[in-house]
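One protein chain omitted, others in place.
Chain naming follows the written order as A and B, and within any one chain the residues start at number 1.
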Amino acid sequence: MSDVLLTIEKLSVMYGDFIAVEEASLTVDEGQIVSLIGLNGAGKTTLMSAVMGLHKPASGKVVFNGKDITSAHTDRIVAQGLSLIPQGGRCFNRMSVQDNLLMGSFPKTARKGAKETLAHIYELFPVLKEKMRDPAGSLSGGQRQMVAIGRALMARPKCLIFDEISLGLSPAVIKDIYHRIRTINELDKTAVILIEQDTRRALRMSDSFYVMLKGRTVLSGKSDEVDAETLKDAYFGI
Amino acid sequence: MLKRKFTPSHVKVLDSPPMLILCIVLAVGLYIGCFAGLISNKAMRYLVQIFLYITMGEMWNLLSGYAGMTSLGQQLYIGLAGYSVAMATSPLFGLPLFGALLLGAGISVVVSLFMSLILFRLEGMYFSIATLVAAEAFCMLFFAWKFVGQGAGMTIRINPYPTLQEICILSMTICVVALALVYGLLRTRVGLGLTAMRDDITSAASVGVNIFSHKLLVYVIAAFFTALAGGIFFVNKGMIYPDSGFGISWTISMVFIAIIGGTGTVSGPIIGAIIYVFLNEKLADYPGWSNIILGTITILVILFLPNGIMGTLQKKLHFEIFSSKRFSFKLKKAAKEK
Partner (left out) sequence: MYFIQTLVNGLLLGGYYALIGIGMTMILGIVKLTNLAHGEFVIIGAYMAAVVTSALGIDPILSLVITVPLMFLIGFVLQYVLIGNAMKKGPEPALLVTFGLSIIIMDALRLIFTVNEQSISTPYSTKTFTVLGINISVLNLVLFAISIVSILLLTMFLSRSYVGRAIRATADDAEAAALSGVNIKKVYAIAMGVSMASAAVAGLCIGMKSTFNPTSGGAYLSTAFVVVVIGGMGSIPGTLIAGIVFGLAQVIGGASYGQLISYVMLLLVLVIRPRGILGK
């Protein structure tokens, strides 16, 4: 059917003597939404940080868009078209909203046509256009997430990783943001990885899912085919 | 299942009886040697410097390596002590050496208490810079002060002037007391708190370590012993002027000693001080090139021996002298688990 975009093969990550991720594997097809669920401390964020080159993996392999990106520098990975929106958004608080968004087009591949992309993002998030000159630090939590999403979109990624985007937001805002993620996925055919703790919401959104427990990927499958009991067992490790 | 692999972090602690006895024997031997005049003047000159630099390096290590206060201004207390000694022993006041040294250390403690009011509101680089600037401000004061000879400085006239032998014994005593204190302190609850602060200050605070009082204690102790060492240093030298008393090179020597030896270890500064003193002595043979050589060695050690000499040895050989750890991992058991 569709081509494989991202493959994570038996990736392990160590923090000193502590194994945070052990031989985790994951595949994302082009245009697909994949959810990565699991308890706090299961290693979801660490796994994705390692994929992005923020941590050096101890072993394993990451292939993105046909290229081996294991242990590549983060800026190279971003330039390849893989972006991560970190927990809490992590906007550049002292810079204006517009400068934050423009930062997203830093990779040389994204600089051409940055203006059009910017207009597109203002269309997607009209609030940001109103506040384009305000420092990002003055915005609300939901708006800061929008800035972070917009910033990542400016690089025109082929695949976007959302790290617990719903953390600390109100249900209405979460719903709104999820709606926009769907739009992004459908319009631009951008593949999406959702790191989530809320299993039900993640499964409703995604085509396929992976469950992580204590550093390993313990269960995976199609989101609409899984039965609740199996999922619960894998999630809590019973 | 999550596994914990026990790899290199176990360390065998060698401070239990044999090592401690060896150190005490060494110290007693040196004492007897000094008293009996068995040690040559040249050796004693080295020893004085080594003892004083060990004291200063150990204090800086305590400040930065444990309490996370990277001070660039410890020369403040050296200068204050040096000038206190010079003034108090001058014919005008005529204090004996001991009195003058204690006076200098006392003044330093008072100033350090006052400085803590300003400094402890600051963190990181702001703290470092404020300590440096405070020392510079005192330097300027002494530059402008007529009584202490302004830029030309003061000659120290103690009556009777202590002999090299006495200076050596005195500096050794201070060094031993300082080492014992640091070693003891790190093994008490306070030391546990300090080690926790070094690793993560927020978590330390959240488990009930009183950050302020720990910092204050360490800062004042460091001021006291740095001042004692500084005072003796200038007695040995015979004169003091603002740049020699309050120069940043003092702190840089301490940083060098602590980092070259290995920060966060009690034994590191001992090795660091010995290396520093001999290096300085050897480099005097290369006028004009000495700083180039010292600077290059510094940079090379930092780049290639990241844990300092003691730290690297510890990692390679899995042992630790004078550890503040209260137990040692069993190496054999760990090897089996692997």
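Everything that follows uses one rule, which is that a contact is a pair of C-beta atoms (placed from the backbone, for glycine too) under 8 Å apart; a residue touches a chain by one contact, two chains touch by 3 or more.
Just so it is clear, the structure is predicted and the values come from calculations on it, not from any experiment.
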| item | value |
| --- | --- |
| Identified contact with the non-displayed chain, of B:29, B:238 or B:295 | B:295 |
| Hidden-chain contact residue, picked from the options A:131, A:151 or A:214 | A:151 |
| Hidden-chain contact residue, picked from the options B:134, B:156 or B:266 | B:134 |
| Option touching the unshown chain, where B:43, B:113, B:144 or B:180 are the choices | B:144 |
| In chain B, positions touching the absent partner | 64, 70, 72, 118, 121-122, 124-126, 128-130, 132-134, 136-137, 140-141, 143-144, 248, 252, 255-256, 259, 263, 288-292, 294-296, 298-299, 302-303, 306 |
| Residue numbers in chain A that touch the chain omitted from display | 52, 54, 73-75, 78-79, 83-86, 90-95, 99-100, 102-107, 110-111, 151-152, 155 |
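Here is the rule we use: only the chains that are shown with their structure count from here on.
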| item | value |
| --- | --- |
| Chain A-chain B separation of Cα centroids, rounded to whole Å | 49 |
